[in-house]
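As you look at this complex, bear in mind that one protein chain is not there, while each of the others sits in place.
Moving on, here comes chain A:
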Amino acid sequence: MPHYAKSEEWLRESQLILEARPTTTRITTKYAIKTPKQRKPKTDDDTPATTAAPKPARGFLTLKTYDPVSGVTLKYRTSKAAEVSRLIGCLGKLSRPMAGLPEQKDEVMTDAPAEEGTPAAEKSEAAATATTAPAAQQAPAAGGGKGKKKKGKK
């Protein structure tokens, strides 16, 4: 039962299993709210202090592709709100082979949530991807965005 670190990998593998078994494969999205364990505040906690501390409940989103016939299970787990719309976009993409429709190539990934009203942040992201673009021409835009997120965290 593999857990994937990247949603793109999960999406690709899920597409493959759906192509092979479109009738029996199902995708379950679990949204779980849990109370975080009480932990002693250790020093050197490298998570940014702004978000982690005051939250009373922590949510997780787990995407699972499961085919009961072959027993294949593919999972991806995240806790980032920023990923929700992109992941639902993935679900929409995966619904196409499920319905028996041909794959849509020209579909643009809806990455940054437009509703949150942060033109500045999005602009900076666009600029950031623009800088990386010449360096890695063939890297998809979504992958670039993801890398940026990780950099920001550290």
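Just a few scattered comments:
The rule is simple: contacts are C-beta pairs under 8 Å (C-beta built on N, C-alpha and C of every residue); 3 or more make two chains touch, one makes a residue touch a chain; residues count from 1.
In this section, contacts and distances are computed from a predicted model.
Chain not shown in the complex: UniProt lists it as "Signal recognition particle subunit SRP14", one of "WD repeat-containing protein 92", "Transmembrane protein 50A", "Signal recognition particle subunit SRP14" or "Light-mediated development protein DET1". The omitted chain makes contact with chain A at the following residues, 19-20, 22-35, 48, 50-51, 55-61, 78-82, 84-85, 88-89, 91-92, 94-96, 98-101, 110, 113, 115-116, 118, 120-121, 123-125, 127-128, 130-131, 148, 151-153.
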